[in-house]
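Note that one protein chain of the assembly has been removed; the remaining protein chains are unaltered in position.
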Amino acid sequence: MTRIGTVALNTFREAVRDRVLYNLVFFALVMMASAILVGQISIDIEQIVIVSLGLSAISIMGLLISVFIGVGLVSKEIDKRTLYALLAKPLRRWEFILGKFAGLALTLTVNTAAMAAGLFLALFYVKHSIERADTAVLVAVYFILLKLALVVALAMLFSCFTTPLLAILFTAGLYIAGLFVHEMRALQGGLIDPAFRRLLQWISYLLPNFENFDVMGAAAHGRAIPGALIAQNTVYAALYCAIVLAVAAAIFSQRNLK
Amino acid sequence: MAEPAIDIENLTKDYPYGFLQLKKRRSLEGLTMQVQSGEVFGFLGPNGAGKSTTIKLLMRLIFPTAGSARILGRPISDISMHGDIGYLPEQPYFYDYLTAAEVLDYFARFHDFTATERSERVQRMLKKVGLESAGRIQLRKYSKGMLQRVGLAQAILHDPAVVVLDEPMSGLDPVGRREVRDIILELKKQGKTVLFSTHILSDAEMLCDRVGVIVGGKLQGVGAPSELVGLKAQGMEILFELPTSATGVGELLAQATRTGNRYRLQVEESGLYAAMERLSAAGAKILSVTQVKPSLEEYFMHLVEADRAQASAVEVRAK
Partner (left out) sequence: MSAKGHIALLLFVLLGFAGVWRLQQRIDVQQRLVESEDDQVMLRSSKLVKSLSLEYAPLMADIYWTRVVQYFGNKHSGKQVDLRLLWPLLDVTSVLDPHLMPVYHMGSMFLSDAAPRGAGRPDLAVELLERGLKANPEEWRLYYDLGYVYYFDMKDYPKASAAFYEGSKNPRALLWMKTLAAKIAAEGGSTETSNFLWQDVYNTANDPLVKENALKHLQLLRAQEDCKQIDAAADEYQKRFGRRPVRMSELVQSGLLRGEPVDALGYPYVLSEDGKAETNPQSPLKEKQFTAAPGK
């Protein structure tokens, strides 16, 4: 366990010392500022605008980090050969994978928390109060974090067996596909061969469904989010991550380093 | 005989290449070799011979096509055994956003040390490889030689029983190489087993108890350097000066090589004293008498050329 923790903390340290991270956070803060400005132009809907823009910014920034740094977690170590001395230690390959994942997840948590704090500050600035209904925003941020963890796991999986560029494309592609699962399932009309439609439905259930984590509407309007959904999404993310990481660890364990 | 520290049996490695990875290049074939506990073993060979491949196989960075190996009695698939092994990779590179102290501390965490033990060891290692003052600088600012030293430090930091070094002298200036040689000798004195690969033959001759020579993926010979090149000396060499007025040594001079006033003459051991008597009678001033031994380099080149001849013969046949 501590070996995984060691790798995780070092990954976190790398992200912190990597100046790219600071720029992204800065950009998100700029987004928040513009959200406040926009909120003042459209009267009566500042809450909706700020929450929507804020959550979107957190999501997009988080996704960029998850995809690009997620892919680099493994490929950078292989390319730069920093991995060689490391694997000569009593560290198993699957421990390495888990440690890297945990490190980036920790980084994303810190990053997202910082941006969420910024979002709440902006909200307070505009509304001059924080109500109970605003906990929905907190839940929305938590869901974004779950989504990002899953994206990181996928990015790591692809980077274990393809080039970094392909891994980025596959991960991004899978994310976009996961957004349209709803459409895939709601296909109506006899225009499509029913067998094909059933196949699509099957696939739509197995694909990582990122729409599960989208509660932006409820958060923006301050509607409470049911506890059942929170529990289910948590288990969904944990289970899916476990599957992806297990496969990634298996692939990586058999990979010949150049 | 006690169990060897490193026991390699029939280790083979193929690399797939080409379209759809269907063709295979055999970079190591049937390597069987032992390194005894407490000895310094040199792994020699030209570039691309398979030295690094063997070491990477031992360290489980790549996986064998066939064959097996054991280190300290345990199969190489047992990763827990890495706690007793130190490894210096070829042209090492470490996280450039960390300082040397941080890198060593990071690697040390994978072994069971207390926090105080760990920091004490890190400091000791930094001193040992001469990086004490640079310990707080980020590795991105390090020269190649400094990185090599960090690599060496992390390899021996945890006091392993077996130390595996892949081209430890590469990139070092003569001072650095001397320091590495001293460290290796110190490890030997501590009773550790050292396996290192190199293509610098003089280092091997100086340091190793035994060497293994690998050419073209195959082990060509194993043994003490002196054994390999043949115990038989090829005679004696007399270095002397001759005044121009010397006579009666004409046929001796004909066999000698001359540089200015000095002559080098090779004679059989049996005929040494006779030659010396004749030379001193002619008034020569004898400067030195040394034994002529073939060097490891000659043995080495001989093997390399033999391998090349065989390879081109195969090509001719294939055509």
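In this document, chain identifiers A and B correspond to the written order of the chains, with residue numbering beginning at 1 in each.
In this text, a contact is a pair of C-beta atoms (placed from the backbone, for glycine too) under 8 Å apart; a residue touches a chain by one contact, two chains touch by 3 or more.
Quantities reported herein were computed from a predicted structural model and do not represent experimental measurements.
Q: Mind giving the shown chains that are in contact with the missing chain?
A: Even though it is not drawn, that chain still touches A.
Q: With respect to the chain omitted from the figure, which of A:15, A:32, A:49 or A:98 is a touching residue?
A: A:49
Q: Which one touches the absent chain: A:50, A:88, A:141 or A:225?
A: A:225
Q: On subunit A, where is the contact patch with the chain that was removed from view?
A: 38, 42, 45, 48-49, 52, 183, 186, 188, 205-206, 209, 211-212, 215-218, 220-221, 223, 225-226, 228-229, 232-233, 235-236, 239-240, 242-243, 246-247, 250, 253-254
By our rule, only the chains that are shown with their structure count from here on.
Q: Please work out the Cα centroid separation of subunit A and subunit B, and write it as a whole number of Å.
A: So the centre of subunit A lies 49 Å away from the centre of subunit B.
Q: In the complex of these two chains, what residues of subunit B are touching subunit A?
A: Per the touch definition, subunit B meets subunit A at residues 56, 59-63, 79-83, 85-89, 91-95, 97-98, 106-107, 109-111, 151, 154-155.
Q: Residues of subunit A touching subunit B in their complex?
A: My answer: residues 2-3, 6, 10, 13-14, 17-18, 80-82, 84-92, 254, 256-257.
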